[in-house]
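Submitted below is the structure of interest, expressed as structure tokens.
Just one protein chain is left out here, and the rest sit where they should.
And then subunit A:
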Amino acid sequence: MIEARNLWKKYGDKVVLERISVQVEEGEFVTLVGTSGCGKSTFLKMLLGTETLTRGELLLDGSPVPGEPGPDRGIVFQQYSVFPHMTVLENVMAARGFARPGLTGLLFGAARRQAREEALAMLKEVGLEHASALYPAELSGGMRQRLAIAQALLGRPRILLLDEPFGALDPGIRADMHELVLRLWREYKLTVFMVTHDLKEGFYLGTRLWVFDKVRHDPQAPDAYGASITYDLPVGQVDRSTLDEIDRDLTLTAKETEKHYENH
């Protein structure tokens, strides 16, 4: 469904990603991990359509990923994913309004009633039915992310992109959110890409783990080489020692980058 062929991304002279070639089948749940600045979010943004690639190809069903966001690819950001001026219910109903052609995206009459029904059902599914009249600013961080997910799902995307969706949440809440995402992924038969910098999160969530890391290091010029996918592992068949090994690699990269900046 998704295929990257020798994909490169540069900002000027700075190479962010290099030589990325992967294939993803429909229904997979891919977790992207790596140090900060390694390009995992950049890769996600290319799938989303808000970043362009420099070289190579990124294909969705055989044709290049469109250069702007569209309804086939839903997104949940770490924050600002919901509309602050709409109540919880309006936020979810907006997904239906936007899905129909029209100048304003407002719904009337039967379409509005139907959207309301669907939105309420979706809110129930993510456990927000009691909060439907609240504004996002009145919600906790976890509830806001549930809302963002509900909203994205009502848009009926085939691919769901999650950009560090639980990065700002407390550990206890995170576990609940993992459960929710896994359940919805199965229920809606989604293909999920999730960026996280919590390596352990990547190890038991989903079906596949990608580690973004630099293969080549130039201590004098840390920007000369970009990150590739250094590990592409099926989740569930990986043992403890692999986790430690990846952790060591990533720590090393982070330290080298740090050292470079300290020396200059």
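Quick note on the criterion: contacts are C-beta pairs under 8 Å (C-beta built on N, C-alpha and C of every residue); 3 or more make two chains touch, one makes a residue touch a chain; residues count from 1.
In this text, contacts and distances are computed from a predicted model.
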- [ ] Out of "Molybdopterin synthase catalytic subunit", "ABC transporter ATP-binding protein", "Ni,Fe-hydrogenase III small subunit" or "Lipid kinase", flag the one the UniProt entry gives for the chain missing from this complex.
- [x] "Lipid kinase"
Task: Hidden-chain contact residue, picked from the options A:N6, A:Q23, A:T50 or A:Q114 - done: A:T50
Task: Which of A:T104, A:Q220, A:S241 or A:N263 contacts the chain that the document leaves out - done: A:T104
Open item on the list: Contact with the hidden chain only, please: which subunit A residues?
Closed with: 48, 50, 68-71, 73-75, 77, 79-87, 94-95, 97-106, 135-138, 144, 148, 151-152, 154-155, 157
